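Report on one structure; see the data block that follows.
Every protein chain but one is kept in place in this view of the complex.
After this line comes subunit A, so read on.
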């Protein structure tokens, strides 16, 4: 059983603003592809048979801003992470929790049960099959996400 619908942009915005306790704006954006040159966080979501159901990829600014905002870490902490091209352990852990809760976006009535299975940090390249999914053309949403008080990053949601 596969996830049939890409989560609606409004659902993504509501989930993020609820989690981060601040306004979040969403607009169409460019796809994020986790690579050796583009640092990103990749989250893999699986169904009850542990088959990949969806992949979410967040670029470095999105990972840093959302990971800082959820933990009430000041904007400067996120900007330092972007400049250093590295997330502190707490920002990484926080952003992993954001990705964990985003599993709820896929769990609608009549849809398979989906949960976060694994995340790949900025410098941990995901395996090729996941990269391939992240490059799929259909069934995806590529967003520019602006976290009020922090800044903008990019987020791609791709169904397997």
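Keep this in mind: contacts are C-beta pairs under 8 Å (C-beta built on N, C-alpha and C of every residue); 3 or more make two chains touch, one makes a residue touch a chain; residues count from 1.
The rule is simple: contacts and distances are computed from a predicted model.
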Choices "Sugar ABC transporter permease", "CRISPR-associated helicase Cas3", "Two-component system chemotaxis response regulator CheY" or "assimilatory sulfite reductase (ferredoxin)" - which one is the UniProt name of the chain not shown = "Two-component system chemotaxis response regulator CheY"
Contact with the hidden chain, among A:22, A:75, A:115 or A:144, goes to A:115
From A:26, A:70, A:122 or A:157, residue that would touch the chain that is not displayed = A:70
Missing-chain contact among A:55, A:78, A:103 or A:159 belongs to A:103
Residues belonging to subunit A that touch the chain removed from view | 14-16, 18-19, 21, 70-72, 90, 93-94, 97, 100-101, 103-104, 107, 109, 113, 115
